[in-house]
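With one protein chain removed, the remaining protein chains of the complex are shown where they sit.
Labels run A, B and C following the written order; every chain starts at residue 1.
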Amino acid sequence: MITKRESMTMLDEKTAVQQLRARYQRVRKVSENICSPLNTEDYQIQSIVETSPPKWHIAHVSWFFETFLLKPHATDYRPLHPQYEVLFNSYYETIGKFHPRAKRGLLARPSVDEIYAYRRAVDAGMEAFFNVLEQSPDAQHQSFIELGLNHEQQHQELLCMDIKYNFSVNPLKPAYRNDLAISPTNHTCAIQWHEQVAGLYDIGHSGGSFSYDNEAPRHPHYVPDFRLANRLTTNGEYLAFMEDKGYQRPELWLADGWHCINQHNWQQPLYWERDGANWLQMTLGGLRPLHLHEPVCHISYYEAEAYARWAGKRLPTEAEIEVVLAGQPMTGNFFDTDSLHPQPANANGQWYGDLWAWTTTAYHPYPKFRPLVGSAGEYNGKFMCNQMVLRGGCCATSLEHMRPSYRNFFYPHDRWQFSGIRLADDC
Amino acid sequence: MITKRESMTMLDEKTAVQQLRARYQRVRKVSENICSPLNTEDYQIQSIVETSPPKWHIAHVSWFFETFLLKPHATDYRPLHPQYEVLFNSYYETIGKFHPRAKRGLLARPSVDEIYAYRRAVDAGMEAFFNVLEQSPDAQHQSFIELGLNHEQQHQELLCMDIKYNFSVNPLKPAYRNDLAISPTNHTCAIQWHEQVAGLYDIGHSGGSFSYDNEAPRHPHYVPDFRLANRLTTNGEYLAFMEDKGYQRPELWLADGWHCINQHNWQQPLYWERDGANWLQMTLGGLRPLHLHEPVCHISYYEAEAYARWAGKRLPTEAEIEVVLAGQPMTGNFFDTDSLHPQPANANGQWYGDLWAWTTTAYHPYPKFRPLVGSAGEYNGKFMCNQMVLRGGCCATSLEHMRPSYRNFFYPHDRWQFSGIRLADDC
Amino acid sequence: MITKRESMTMLDEKTAVQQLRARYQRVRKVSENICSPLNTEDYQIQSIVETSPPKWHIAHVSWFFETFLLKPHATDYRPLHPQYEVLFNSYYETIGKFHPRAKRGLLARPSVDEIYAYRRAVDAGMEAFFNVLEQSPDAQHQSFIELGLNHEQQHQELLCMDIKYNFSVNPLKPAYRNDLAISPTNHTCAIQWHEQVAGLYDIGHSGGSFSYDNEAPRHPHYVPDFRLANRLTTNGEYLAFMEDKGYQRPELWLADGWHCINQHNWQQPLYWERDGANWLQMTLGGLRPLHLHEPVCHISYYEAEAYARWAGKRLPTEAEIEVVLAGQPMTGNFFDTDSLHPQPANANGQWYGDLWAWTTTAYHPYPKFRPLVGSAGEYNGKFMCNQMVLRGGCCATSLEHMRPSYRNFFYPHDRWQFSGIRLADDC
Partner (left out) sequence: MITKRESMTMLDEKTAVQQLRARYQRVRKVSENICSPLNTEDYQIQSIVETSPPKWHIAHVSWFFETFLLKPHATDYRPLHPQYEVLFNSYYETIGKFHPRAKRGLLARPSVDEIYAYRRAVDAGMEAFFNVLEQSPDAQHQSFIELGLNHEQQHQELLCMDIKYNFSVNPLKPAYRNDLAISPTNHTCAIQWHEQVAGLYDIGHSGGSFSYDNEAPRHPHYVPDFRLANRLTTNGEYLAFMEDKGYQRPELWLADGWHCINQHNWQQPLYWERDGANWLQMTLGGLRPLHLHEPVCHISYYEAEAYARWAGKRLPTEAEIEVVLAGQPMTGNFFDTDSLHPQPANANGQWYGDLWAWTTTAYHPYPKFRPLVGSAGEYNGKFMCNQMVLRGGCCATSLEHMRPSYRNFFYPHDRWQFSGIRLADDC
């Protein structure tokens, strides 16, 4: 006999599965929406090794559900093609071989149509899987579906980044979309400094809802007195650094940074180009005049760090940002705003969204970190070396994907992500 | 008053223009036919720096007519897009900048459709140009059209080569066409040696019809007694070299060749792959079992040279091949056969077509060579260093594109062209 | 009139200068002693870009005194050669240009003799400088001399490292010295785990004596409960990892580490080589059979980290090591022991010396870190990116150069330093 309480729980569990199914449908749709302005040719290209062809993203996020849910747990699922397991595996060594990352752009076949057929097949498999799950909820399966959806949201941000890069290398400078809103404001506010008192703070995710394994466990961390800028550094401020010969003065740079900018001949942020006396900036809406009050974006850690030194300030640690973010409402210019470009800060400051802020913290495991069990353990842990943490989300991040404890990470020389500068200072 | 003779001449000239216009239409159609089995994605990719995306070829051959005829000489022609001049210039420095060769595959835009629209616009321009030309024939313009058509035929061969390479790097090993004829014969003939007596031979094109500038001027060249194989070396013969540890014995190789095969870890011809105890070979018709009596193809000069040494023979000079070819009927397995793959020789020998035969002659100017005047002078002359001459045409060469004096050329390490081995020997 | 107290102070100050002079003479002599077994040819070579020719070290450490003391502060000092400022500048951008690091080995001139003449000239300048200093002690000058001596001691360790590498690449496998003591013991002790309770610990140098700028300021840092191995991991233990296919199992490795070992084809620690069924190890005393109870040395961070994962443990943080070291007597197998090779631990454990222990802490500035003023500020600060901290000193470190707060740092892929593994674990 089923008690009322049990019956209630079952109802709740079924509702949870139904909500998850709705979320699945919603998130999956977003990926396709992002790609809808693309030509078949746009789907195909990989302009640098760090980026992937859009069609590969579309396939890989499906592969994730197929690999972690359908193949091991769905009884009736039949894979569409035996080689897709290899072609669309990104980097999971424990699952098997994978097509070399640098050669994803050479996969003319499967075609875009075939990849959407694969996507449809996975979606059909997942719908059947949800039918079973509604009858027999399974916490672990649901948690993997949640992971898969967060994974897909990360790739939605990657799609925006990669599409932007792909379009930028084309001398025709095509616009990905012509209907993107352009910032209406022509000013920004002066930086306000948020002051925080020193203390032993708990850092990391406290559980109870989804987070990646790398945000746990929550643990005490001593943070000294510090001040944090309430908005990101602007193009205009960065231009002052450039005009003060910032890129020519080695004393402003980390040794590896100085080597990097000289090796690649970087004299300005990615996507800036000279137009006589003016600067233009490539955006997802095409080439635009540089907007001095928008946050400076697509800079490397080296550039952020040199700018901060020039400005007489420093970059924050990840703990400092988390402590402050935890006390702020989570609003901002996210993917949901549909600008796909950072906007000038208003009087309320700019705490979340717009651009990922570089921190001086290397991406390493938290004390007593345990990766997920099985192949999903490769999701985050094995990248915990040589990269720096960025915090706060950006204009290509979905709002529902964000948390104060969220740790993004890139190599110090990476620039194609939506990265910016938030200054900090000692008190 | 126009005399009868003048009138006759004018008629002849008009007929010549009309024939040229018909040839233009025929040749242009062939390029599109070659591409008809391609997906949009197939048009886009550039799998190595040596190859170009098929859509780039389709645009570039049109650019050639636009640049050398329409822009300078067609009064009403309006270019479709100002940047196409740069995007589709291959290497003509005197015309202006060009998009970097290695980045042709990153041009998602213009799309395939836009490129065909460009092609249509050039064709329309050329039709109007022919209309004028029929009224006022112009030897120089017609000669440039002839050059443009030969240029396009070269790119037709390049399209076959590049498509083959692009398809081969895909782990799915797709077939470009499933309807290609496969060689019916399962044997070949023993090599017959054509003997030629020493003497001072005239080499090069004698004028009177089209040739490239690099085939002229015809000039005397002393050739010693020699013998030339009447057919190409077969896969079976090459396999014997491999099984005799040909790829492991440095004494068989030129120093640069030994370095090359070790650097790239070459242990077999391009497109061969092991299938247990057997060999498979990637073709334009997909993966096929290796056919022992077909000529060995897609080998570098180094491999051809090492094989010849192992076989106790040598490779021929370009003069030796030309002297013999000049006495043979120009038939063979050309593009027109529509096999797009070399075939076993029959009892009549194999003098033209199937595969370009490597020669030991470096590609240098003939005595008193004069390149074409103007930018067309860059067509051939500036490549006369570091490359080796190949002779005889191949299964991807149009029969009407061939001549005994035709000089093809590639770097010694190149393998993606349809190249093979024709042995020679001293008498 | 000078009071007694002033007089006493002056005496003390003069004594301090005299002691510093004696230390100067002693430290400078050590560098020359290290080089005394070298041929002129040994002084010349630079086997990889990370190493420097011994003669360059000998010149550079003199350059340091010349540049930071004699040129700015010694009134009578005349530089020996105008170009030495550039040739022997290591990386001080604010001082001026420097000879490219990768080309130090191409400086056949100045000869070894000329470099020793330069060294003599700097020493003479410094003796004169000490004469003045004895009369007019100057805290800042003395502190720079102290910095110069610590700098030279670092280069003494680099000399040992670089000489070892240089000798190892020679197929003759020459011994740098034949008189080095070989470990007499053929066993080691089982690991004992030092347990430390969680708490907010002060980390960093507390002032009052010499330290580098990167060890300051002392600051609170929360450390969780942890356990630390009382000795380094041995060759025998590491061999078990290798025999368990440690180098073939990607799941044990950081992604960058897996890429690194495959790119360089690393299958064992640097300096190990197979001799049939046995392993040999190149040492400063030449090739020796691998000693299973000696600590495993010359491994990268990646290898240390993979070993720890395989062992079910982890590497310590730099704070964890400092907390423990601060409570241990500073004895161990240092340069002063003259073994120049790590030795098996005895029952008292192995806390200092033998090998630098890799930590999981990226080399970043401490909170409120301020680099030295002027060009000396380039000494440490600009390297605070992409490197990992190592702690504890090694058999090539002078005892008097060591402190619990000492932070050494190398890139994760570096192996030519005397680096090893000290395991840690959570409690």
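List of remarks:
Basically, contacts are C-beta pairs under 8 Å (C-beta built on N, C-alpha and C of every residue); 3 or more make two chains touch, one makes a residue touch a chain.
Remember, it's a predicted structure, so these values are computed and weren't measured experimentally.
Shown chains touched by the missing chain in the whole complex: B, C. From the options C:78, C:109 or C:187, the residue with contact to the unseen chain in the full assembly is C:109.
Within the set B:26, B:120 or B:219, the residue that contacts the chain not displayed is B:219. Here the missing chain is touched by one residue of B:76, B:179, B:243 or B:426, and it is B:426. Remark: the residues of subunit B touching the chain excluded from display are 91, 93-94, 200, 219-222, 224, 250-251, 253-258, 301-302, 305, 360-362, 364-365, 367-368, 378, 382-386, 412, 426.
Mapped onto subunit C, the footprint of the missing chain covers residues 39-45, 47, 55, 83, 86-87, 99, 103, 105-112, 166-167, 169-172, 174.
Heads up, the rule we're going with is that only the chains that are shown with their structure count from here on.
Minimum number of contact steps separating subunit B from subunit C: 2. When every chain is reduced to the mean of its CA atoms, the largest separation from subunit C belongs to B.
Here the spacing of subunit B and subunit C, counted between their Cα centres, is 61 Å. The distance from the centre of subunit A to the centre of subunit B, each centre being the mean of the chain's C-alpha atoms, comes to 48 Å. Subunit A and subunit C have Cα centroids separated by 39 Å.
Multi-chain contact residues of subunit B (touching two or more other chains): none found.
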